[in-house]
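Of the protein chains in this complex, all but one are displayed in their positions.
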């Protein structure tokens, strides 16, 4: 068997020497102030074994990683009706581009770009009694961890600087693809993005996608078919306009966030989360991508 | 000399029989409820003579026609600094498309598309003491008519349905090309669009563009060079993605609005305004365009 | 163990009743004349077992499926230098769109869209002694079958009707991303697309992608890392602007062609080829997509 701990440590070591790793997201102070040198990996096997290096137990702002979790909840609630309001195709465009949305009459390309995730948030708002509380409970249940919370300061900062998201939400509204009002939907959306989790908690929450829909405690949250579909969306759409590159270099379904986190998984085998706050120009964690590339190369474990 | 009254009457007659004239704008009740059969033309010669047919003295919602007036005020106030925040090229795209704005990093193509006019509104907000009052006074002075006013119901309806304008304003804000806050800028913008004027008042207000910058009362509001530039922008950008068509068929600088109004002019010669509420698919008054085409064909008067 | 033969027969049966299956490609007579009701599936397990239904041993024009084979040969020849001349991102656009190519200065989005495959053909022309013969030999070796040939009539028809490909090749040339002359590159390209293979031969040729780079006869043609990369490209880019849909519904790396063929594979497990000439609006075999969706649903075998 592979010595996973040794592999993680080797990766940690080899990436330590990389100098130019990109820039920490700077559009809100809460992200700008995160030290650039933070680095952590957590690996959880389907068998329950866990391996860690670096800052894997320090909380990070999960940001866009939350889009997979909100998609999951919405998929549970409305099933394939989801696809009446968004598509499942890669966008081939940077993550914040409204052009495609306009060209395609308000139907987002997929649920993992901002406009798609805003429609997912709208669906949750329409279908949950206490949207923010219920969604947080859902994430806590998935990860079996009641310490997971929103970061209100982050959510508020996002609200004050989220002009591009306001533009997207209003454009969706102009096409009739937002049923609740803009402020309410974005309040929910900014909260979901503000959730704080550490790398281990991320692997806990994403266990369900590696385990045919069953979470850590063996509760069935999704059907095998739903899991297959969510994993497919992560693979083709999880990394903004670098989805092809991530599939090509790493070969795992996964999702990144501007907080510098990435979580990825191999069905029936493992989930893995990395954290390194400096981002490449496409908005993905530079060292996180490198770490996962090393990991799948060293272990020869990928979906391909 | 041409018998202008006879020509206007001929045009009125010949257009009376046109059946399929398009649809009245329906996104707000105040526009949707305007009777489709309204039709008026007012012609004012540079010499001061006036000719009218039909409903030329009934007030209409000037809507986008106001963009020329706000551009004029902003040009007075900040001169060529205007062009640091917008371009003067035709957009080649429908009037509400955000795609170009995104592609060109928040610099609107020209001041007569929505995003450009929103930046102009932002400039007026930054430079006028009492923006709405001062702008209304400016329009009243230009037209020498103190009865011109905002329609508060129209402005409020626009605000409640203006998702696309909210999207544009927020996108501009995300690029740093909106200095005041979104709500304030759009409040001003929706008010300027809500101004009610009849065809004669429109020719009064636009007299300045036919008369080298001097208004009806011979006051110099703009330099000859500024007038030339505003007329050029009207010609290349005044009719959404039908600017080429209007130049080709009519051959006059002009501006249309979704209220069904069009105002056009021949420098040193005349200003003319038409009103017919039903719009073609490009958002321009169907019969208004036809009337002006007949007028320049019959009179052989055009800039070309 | 699964009764694969029974599963294939069930699928055959159930799809028999589908009435509206799309249209056979009609831009050249050689494709237009293929009977719409042709239908075949061939499944080959990594263990060497084979299962068939329908017209699986009848030859079809492989068309764009050949792009995976030419990519493979070019990857062998020039390694990662390939990526200096094209990217690996999904295009998010129909297969023949030149817009993206122009926007991105002559660098094709990926090797499986037409413009990318034309650059791959250019690379083969620069690196093979007898390009057409050598490439055909390569395909024959991969499939261990010397009966595989070009269809000269198809190649000639493509040449006479291939205006869009001529447009793409000339556009590439204008950006300096075509080193040989347009006629020579397209002659090669039209020949590679004209190759005739039956479903079994397709699974033979694609065995290498399911078997870590080793072909049927256990010869290593590609490294495991190269196989991973080609499979990733098939998954993210193999179905024009329906790549997301195919990943979502089927969950296998694969490639389609306008001849109605699809070949797909599960690493370490199987390769499968389907043939049904009628295409959906995106240019993929309508029944072939359905058949593969049924297959992965029934067997629960997918990469996700």
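So that you can tell them apart, the chains are marked A, B and C in the order they are listed, and the count of residues begins at 1 in each.
As a convention for this text, a contact is a pair of C-beta atoms (placed from the backbone, for glycine too) under 8 Å apart; a residue touches a chain by one contact, two chains touch by 3 or more.
Please read these numbers as outputs of a predicted model, since none were measured by experiment.
Trainee: Using the contact definition given at the top, list the shown chains touched by the missing chain.
Mentor: B, C
Trainee: Return the single residue from B:5, B:50, B:76 or B:93 that touches the missing chain.
Mentor: B:93
Trainee: Of B:229, B:255 or B:290, which one is in contact with the hidden chain?
Mentor: B:229
Trainee: Out of B:54, B:251 or B:283, which is the one that touches the chain we can't see?
Mentor: B:251
Trainee: By the contact definition given up top, give the residues of chain B that touch the hidden chain.
Mentor: The missing chain touches chain B at positions 87-93, 100, 109-110, 224-225, 227-229, 231-233, 235-237, 241-245, 247-248, 251, 253, 267, 296-297, 300, 302-304.
Trainee: Touching residues of chain C against the unshown chain: what are they?
Mentor: Per the touch rule, chain C residues meeting the hidden chain are 97-99, 102-103, 163-164, 166-168, 170-171, 173-174, 182.
By definition in this document, only the chains that are shown with their structure count from here on.
Trainee: What is the graph distance from chain B to chain C, where chains are linked when they touch?
Mentor: 2
Trainee: Could you label the chain A-chain B interface same or different, taking same to mean over half of its residue numbers are used by both chains?
Mentor: Counting shared over all numbers used gives more than one half: same.
Trainee: Give the label of the chain whose average Cα location is farthest from that of chain A.
Mentor: Most distant chain from chain A: B.
Trainee: On Cα atoms, by how many degrees is chain A rotated relative to chain C, nearest 5?
Mentor: 180
Trainee: Averaging only over C-alpha atoms, locate the centres of chain B and chain C and give their separation in whole Å.
Mentor: Comparing mean C-alpha positions, chain C is 55 Å from chain B.
Trainee: Could you state the distance in Å from the CA-based centre of chain A to that of chain C?
Mentor: 32
Trainee: Please compute the C-alpha centroid of chain A, do the same for chain B, then give the distance between them in whole Å.
Mentor: So the centroids are 47 Å from each other.
Trainee: Send over the residues of chain A in touch with two or more other chains.
Mentor: Residue numbers touching two or more other chains: none in chain A.
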